[in-house]
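Some notes on the structure that comes next.
Note that this complex is displayed minus one protein chain, with the remaining chains in position.
And then subunit A:
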Amino acid sequence: MKMEDMPLSGPDNTKLEALVHDIYSELVEDACLGLCFEVHRAVKQGYFFLDETDQESMKEFEIVDQPGVDIFGQVYNQWKNKECECPNCKRLIAASRFAPHLEKCLGMGRNSSRIASRRLASNNNTSKSESDQEDNDDLNDNDWSYGAEKKAKKRKSDKSQNSPRRSKSLKHKNGELGSSISAEAYKYSYNTGISYETLGPDEVRSLLTTQCGVISEHTKKMCTRSQRCPQHTDEQRRAVRVFLLGPSAPLLPSADTAVDNDSFDIPDGQTLLSRLQWEDSPDISPTDSASSKASTNHSDSRRPKKKKRTSLCLNSGGGGGGGGSLSGSSSSQSNISLVTKKKRPKVSAPSISSIYDDLN
């Protein structure tokens, strides 16, 4: 039985009701009085009329109540029906869809590259897979063999689209991630590798001078990290070079005999000859240029030194790790390549001592 809504029964009823109403009136009066005090204080303190300015301004900012406009008087769906011509594809696009369309159309923005590479990958997959890998430039740089790629593609399409997080579970396949979606804009970095089968001997050589090049067992790809990458040892690097270029040309720019990379020992004449071979290539290995930079810092009078010691070095017949950049400064010698050879040991000697000085 709901007692609350019904007046209380019995002779006390009216009295109780009266009491209830009395209490209620008291409460209301209290509220009114509170309001009066508040207003009075505001008036006396002078802040009661602060929200009222002159009539003109009041009219200006009055709330607008017309149909078709918002309370400020602005038309709110003004751009709904407008169409814009895309400067790229010359199509007429609705205004609200213009920005996303432009993103896709110009190939910029987060999703467009992803979608494009995915489309590319699926096209390649579906059309034919036996064709040259050379044709598909972006696939070249990726690690996936086609079978693995298909598997990965299926998994990718299972999940929802357009988020970089999604491919994370595929990251550790074979220890390397080379998803076909991989484009420039991704947060996580991964190791790409190159398949040595697809490269010609010159390319292999140039690659090996700049990169680690050790061939991974699972993927048969060459490591693209620097010459000093911590994942592979020098022994591995040398083995790769022997394997790829033949036993006559172990082309480690850093010294073969020394185990650690820091020292620049004088290699034997064989490596000197091999250096002569690829002296023509403009590539400078990172270690070489690094060492030459270091040497330039420490030995200011590099050039005169080189010229002085030229005769000595002809006799010594050794070449150390040195700068390929030195080739530019060679002069006054008949055989340019030979001269650059000589310059190397000169530079290396002071550089070695200076390096160790720094270490100490």
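Rule of thumb we're sticking to: contacts are C-beta pairs under 8 Å (C-beta built on N, C-alpha and C of every residue); 3 or more make two chains touch, one makes a residue touch a chain; residues count from 1.
Throughout what follows, contacts and distances are computed from a predicted model.
When the listed names "Hemoglobin subunit alpha-A", "Transcription and mRNA export factor ENY2", "Nicotinamide-nucleotide adenylyltransferase" or "AP complex subunit sigma" are checked against UniProt, the chain not shown comes out as "Transcription and mRNA export factor ENY2". Within the full complex, the residue among A:25, A:198 or A:233 touching the omitted chain is A:25. In the complete complex, the residue from A:35, A:58 or A:108 that touches the missing chain is A:35. Screening A:43, A:58, A:75 or A:99 against the full complex identifies A:43 as the residue touching the chain left out. Residues of subunit A in contact with the chain left out of this view: 3-5, 8, 15-16, 19-25, 27-37, 39-40, 43, 48-49.
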